[in-house]
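Note that one protein chain of the assembly has been removed; the remaining protein chains are unaltered in position.
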């Protein structure tokens, strides 16, 4: 599946732009995306980023995804590290 | 003692002006004032006012008086019915 | 930032004939670059009271004692929730219409929990301890003084004029 992953907060420091485009074959749920993306991150990002990934959520524009949530048809996801608003 | 008693809230309806001037001989504490004033009120005010008096406090400009508090030298007191600010 | 406590407290009685209460005045007073949280409570005259339609409220007040009570309320709230906090208490008097602001309390602290608790404690003291009386004016032309809460002098043991 073609994924567009928006990056926020500290993740912005690990990429050149505000989003990543990834081709991840066979990925249909949030849990599958997470496993595939963690594998990608281990080869492209420093250890600090993969550690932060463990504490991060996967979301669409309207909701956080559960492990078994299907990915949206447009492949647009957001990677949300621990939050600190207010 | 010459007392000037400021009236507030519902007590304003029982008098012609915002304060009463009373000559109450032998009164030196808040408790003595209260007893003497209740006697005065029973002859000058309706029953509703004497009932309200039971639930009211006696104060100066800076503090509420306890039963045994001495009256201020200037004889200026305020009669405070139950409050409802805010 | 290192002001003495009395400089971190503002208390006002405002005659509605002179000016309305101003929440921005409250926010400006309690703001401090050391503080992250400000809580503001605003009491506003509403249309219904005791199940009847209200056109306004006349607030009567014993000004000097009210100001003394506001100050003691602010001091107690600061003492209880953050000794470095700032507190503002203002109450209107006179004939207020529906929608007019009757009271504005603001409390600011480094942290929001203290801001909420401090503001709440201060408004409760204003409602139950300040010499202020509410006369409601109803649409049918009648009026009624609120039942209210009897004032009770603080524990005699705490006062110089006690036993």
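First chain written, first letter: the chains are A, B and C, and each begins at residue 1.
Heads up, the rule we're going with is that a contact is a pair of C-beta atoms (placed from the backbone, for glycine too) under 8 Å apart; a residue touches a chain by one contact, two chains touch by 3 or more.
No experiment lies behind these values; they were computed from the predicted model shown.
Looking at the complex as a whole, the chain kept out of the display touches A, C.
For chain C, the residues touching the absent chain in the complete assembly are 23-24, 27, 31, 33-48, 98-99, 110, 112, 115-116, 119-120, 123.
Mapped onto chain A, the interface with the missing chain covers residues 6, 8-10, 12, 55-57, 59-66, 68-70, 78, 80-86.
To be clear about the criterion, only the chains that are shown with their structure count from here on.
A separation of 73 Å divides the Cα centre of chain A from that of chain B. If you average the Cα atoms of chain B and of chain C, the two centres end up 25 Å apart.
Per-chain CA centroids place chain A at a distance of 50 Å from chain C. In chain C, no position touches at least two other chains.
Shown for chain A are the residues in touch with two or more other chains, of which there are none.
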